[in-house]
Structures are given as structure tokens and as C-alpha cells.
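The structure that follows is given in the form of C-alpha cells.
Now for subunit A:
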Amino acid sequence: MYNVTFYLRRLHSLCGLVCLGGFLLEHILTNARVLISPASFNAAVDLLASIPPQIMIPLEIGLVATPFLFHAIYGAYIGWQAKNNPQNYSYINNIQFWLQRMTAWYLLVFLAWHVFVLRILVKGGGTHISFQLLQSYFQNPVYWVLYLLGMWAAIFHFCNGITTFAMTWGIAKGPRIQKVINAGSMALCALLCLISLAFMAIYLV
Partner candidate 1 sequence: MAEQKTVTFVIERQDGPDQKPYTQEFDVPYNPALNVVAALMEIQKNPVTRDGKRVAPVVWECNCLEKVCGACMMVINGKAQQACCALVAQLKQPVHLAPARTFPVIRDLLIDRTVMFESLKRIHGWINVDGSWKVHEAPRQNPYTAQTAYEISHCMTCGCCLEACPNVGPQSDFIGPAPVVQAYLFNINPMGKYDEPTRLNALMEKGGITSCGNSQNCVQACPKNIKLTTYLAQLNRDVNMQALKNIFNN
Partner candidate 2 sequence: MAKATAKNRIAVVGGGISGLMATLKICEAGGEVDLFSYCPPKRSHSLCAQGGMNACMDTKGEGDTTYIHFDDTVYGGDFLADQVAVKGMCEAAPGIVEMFDRMGVPFTRTAEGVLDLRNFGGQKKKRTVFAGSTTGQQLLYALDEQVRKWETKGQVHTYIFWEFIKIIKNKQGVCRGMVAQNMNSMEIKAFREDAVILATGGPGQIFGLCTASTICNGSAVGAVYAQGAHIGNPEFIQIHPTAIPGTDKNRLMSEACRGEGGRIWVYKNGQPWYFLEEKYPDYGNLVPRDIASREIFDVCVNQGLGVDGENKVYLDLSHIPADYLERKLGGILEMYSEFMGQDPRKVPMTIYPSVHYSMGGIWVDREHNTNIPGLMASGECDYQYHGANRLGANSLLSAAYSGTIVGPVAMKWATRCNKLREMEGWLARKSKGESLMAAQEKAIAQPSDSDLRLYEESLKEARSIHMVMQPKIESDGTEKPPVIDQNNLYALRMEMGDELTDEELEAARQECVNEFENILQMNGEENAHELHQELGRLMNKYVTIERVNKDLDFCFGEVKKILARWNNIGVTDRGHWANQEAMFVRQLRNMILYALVITKAARMRDESRGAHFKREFPNRDDEHFMKITVADYDPKTEEPVITYEDFDHSLIKPRARTYGSK
């Protein structure tokens, strides 16, 4: 009657790209400061930490946690309704569609772990996040690999999301523009993946 599904789906698309996408970019940019120097990274973290919790907590809840929970829960419901078939229809777009869902399932678990450990246990417990802390954290190669995969999964999910966003919102209509946008977003994906690999590599050195 009121087309609730329609608005939920559009909201899902919007908060995925804008809120979560924005937060992801922020993450990448901050973490990439490691590439300049560990000190630079620490400074960036400190800057963020200097925002008083009265402002930070509502921001985190309103712009990150809530959209994330909505995107995750509703996304799981959507993902559940797909019968993935890249083995029979191995077209690029279909593989992307499948990866979108696979990365989503991975991110669901990974982010729960990541948020619980780093944001709630560590930071919430009053420990200051710093390069040194992360470096010791990543001494465990399993953690390092899982984090890199999580990073890549999030980046792919976001970049592929740009393509589908262009489609869902009727921005890209013809096959050519759809192809161009897809190529662009996949290029962005590759770039961001490289950057994340680079800053993750620093922790190994």
C-alpha cells in the first residue's frame, strides 16, 4: 500500500553508499597516513580522538552504527533471497553480483569482530589506538590476513555499490555508460585495494 519495500530498498542503497561509503573512505584515508609515517597516522587518530565524546558518540551512532545495522540486517534479508549462479552464468556482472553477496557475508562477521574488539573492547576500554598498538595486534599473521581481506571486501562492496547505485537510481541508463561507470568503480576498487595493501604492509615491516 505504502510501498514500504520500495523506500526501504532505496534507503538501503543510499545509506550504503553515503554513510558507510563515507565512513570507509575516512578509514582508508586515516589508515593511509601510515604510509607517510607512523607519527602522521597517530596524529590523525589523535585528532579524531580529540572530538569530545558528547559529539562523537551521537555521530557514531547516528551516521555509522544505525545505518550500518540497517544496511547489514536488511542486506542479509536481500542476500538471502538470491540463488547465486555464477557457475552457469559466468558473466562479469553476475560474478560481481555474487561477490557483492559473498563480501557482504564476510563483512558481516568480520565487522562484528572488528567493531567488538577494537572499538568496544580496546577503545571502549580506554586504550588509546595507535600505530604501535596495531603493530603488535598484527603480529598475528591470521589477524593481518583477515583484516586485509576485510579491507578488500569492504572496498569491493563499496565500489561495486557505486555501479549498482547508478543503476538503481536510474543515473546510468545505456549499456555504454553502465560499462564506463563499472570500469571506473572497479578501477577505484583496484586503487583502494592497493593503498590498503600498502598501508597494511607497513605493519609487517
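Inclusion criterion for the candidates: all candidates are chains of the complex that A comes from, given by their letters.
The rule we apply is simple: a residue touches a chain if its C-beta (ideal position, glycine included) is under 8 Å from a C-beta of that chain, and two chains touch if they have at least 3 such contacts; residues count from 1.
Keep in mind it's a predicted model, so treat the numbers as computed, not measured.
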Candidate from this complex that touches subunit A, chosen among 1 or 2: 1
In the complex, subunit A residues that touch candidate 1: 3-7, 9-10, 78, 80-85, 87-89, 91, 93-94, 96-98, 100, 163-164, 167-175, 178
